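Accompanying notes for the structure given below.
One protein chain omitted, others in place.
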Amino acid sequence: MRLAPAHTQRLVVAGLWVLAAATVGVLMFIAAFILLRGLPQVTWQFLTDEPHRMGRAGGIFPIIVGTLLVTGLAVLVAAPVGVITAIYLTEYTREGRLTAIIRFGADCLAGIPSIIFGLFGFVFFVITLGMGLSALSGALTLSLMVLPTIIRTSEEAIRAVPASYREVSYGLGSTRWQMVTRVVLRSAMPGIGTGVVLAIGRSISETAAVMLTAGSALRLPRSLLDSSRTLALHFYTLSREGISMSNAYGTAAVLIVAILGINVTAYWLMRRFIGKMG
Amino acid sequence: MKQDRIIHAALTVVALSAIGGLALITAFIFKEGLPLIVKVGAGKFLLSSDWYPTEGKFGIFAMIVGSLAVTAGAMVIGAVFGLGCAIVLTQFCPRRAAGLLKPAIELLAGIPSVVYGFMGVVVLVPLIREHLGGPGLSVLASSIVLGIMVLPTVTSISVDALQAVPRSYWEGSIALGATRWQTTHRVMLRAARSGIVAAFILGMGRAVGETMAVIMVAGNMLDVPTSPLDAVRTLTSNIALEMGYAAGEHRQALFATGVVLFVIIMVLNAVALHVSRRRGERAAA
Partner (left out) sequence: MSTDALQTAIEAGEARQAAAAAVPAAPGRDKIVVRGFSASFGGAAVLRDVSLQVRSSERLAVIGPARSGKTTFLRSLNRLNDLTPGFSCRGQVLLDGQDVYGADCDVAALRRRIGMVYAVPVPLPWTIHENLSYGLRMAGMRRSGEIDARIEAALRSAFLWEEVKDRLKDLAARLSGGQQQRLCLARALALEPEVLVLDEPCSGLDPISTARIEEALGELKSRYSVVLVTNNTKQAARASDRTAFLLMGELVEIGPTQKLFTAPDDKRTNDYITGHFG
């Protein structure tokens, strides 16, 4: 039965809207499911107390600290290194076979399962370098994991800056570094920022690699060489081993709120930046 | 001038270290994993489904099929929903949809995989078990969860591909009297085809690489799955589950699995690159 084009369109559009609604619906469902069960658990006590009895009771304070240590350090290392590498690849080297290979390699590594980074981190940082299961091992492993993503997104943001801007800058007597920092980076900042936010999101959500390198100690880490647990790993452990569903929900709620917060802050920062530059 | 040279040198050092570090990882994985593949024999390693580490038998076929099944299922959902959302965002009522749909998709991308896995276990698995039978922990459950997880990837790359199609194509078609849907599927999708295919392929890469969510809902049985309701183990979950206590040859076998994953991702990326490059050439012609 052939329908008139107008009918087909109506059907298809209806179908598409169903898909879109379903997508939004899934998000709402997940968010509501976790937050409704979890937010009530998130009391001041929960946030500041230590876990007791393997997490059956108590709070998640050491885990929050652990997450900050591991994730924070990972991004603190990966962001500057990644942006500098991207600058180097775009502004300081000529486009050729070598840069194409590096780009392909970075794309591949950005897609490699995090578990493989975990493998590497375990053998290299934990064992070979002797750092043991520690926040440092975890952070360094995570930084390697998000480095390719930061390099690629920064590189694309930098390349999007029009060549004419660079020429104008040189024409006005700038050095290459002045041109890169004052013109290119300034214009590429929103794109670079997006990449860094993605990296933060990925680090904070990461479980497998963290499990293998940072360990899962419940004590408050006193230094970077102490093992520590992250929110995502804690949630996984609590729920999978049935230790405490209510605490699991609470942990998940904190995690989701944190991610939401990071995304919103980043969005707001980008808005301000772009607003400044029109 | 001198200052410029110092800066150049400093940048070079940092960049080469970063690139070197990443190359090191690649070399490392291959170094640890290849010898075992060579020892066991590539054919046996890839095609045998006997995985008995304690007896020195390392065949990952069951897990390859597991990964393939789960990924294929994920792509059915991911492609349909992902492309559908991309079409809604770019072709039909973009402004109205964008306000709600775009942030929704970005947030979906931000949800940790363990939360997805958890939702799968708590909501999806019981549903499947009650209404469709089987243990619930299954290829089907994994496919649905993974499909939702790759949706944002497919959508964002497809949106890029569709937005890159010149507006004149759309206007030309409408001017000839075609409806919006006709224009979309005969003109826009056709023109954006290589970008969309690249989106699918990269979505596949994402699905193949997912670990935690799959561990939670796939059931982790070591048999080759014969129906979507069977429990299954993927390449990634195998590594995660056994790494903690593997030693010696066993550990090497897990690295070897990593090598296989690495190669799969490389192939997928190369294909995606080739596909999107062809679009560039055709557009330029």
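By letter and in written order, the chains are A and B; residue numbering begins at 1 in each of them.
Quick note on the criterion: contacts are C-beta pairs under 8 Å (C-beta built on N, C-alpha and C of every residue); 3 or more make two chains touch, one makes a residue touch a chain.
This is a predicted model, so every value here is computed, not measured.
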| Who touches the missing chain here, A:T8, A:Q178 or A:T194? | A:Q178
| note | Interface residues of subunit A toward the undisplayed chain are 94, 162, 164-175, 178, 182-183, 187, 277-278
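Quick note on the criterion: only the chains that are shown with their structure count from here on.
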| request: Please work out the Cα centroid separation of subunit A and subunit B, and write it as a whole number of Å. | output: 17
| field | subunit A residues within the subunit B interface of the complex | value | 5-6, 8-9, 12-13, 15-17, 19-20, 22-24, 26-27, 30-31, 33-34, 81-82, 84-85, 87-89, 92, 102, 104-109, 111-120, 122-124, 144, 147-148, 151, 175-177, 201, 204-205, 207-208, 211-212, 232, 235-236, 239-240, 248, 252, 255-256, 259-260, 263
| message | Which residues of subunit B touch subunit A once you look at their complex with the stated criterion? | response | 3-4, 7-8, 11-12, 14-15, 17-19, 21-23, 25-26, 28-29, 32, 80-81, 84-85, 87-88, 92, 97, 100-101, 104-119, 121, 123, 148, 151, 178-182, 202, 205-206, 208-212, 216, 236, 239-240, 243-244, 254-255, 258, 261-262, 265-266, 268-270, 273
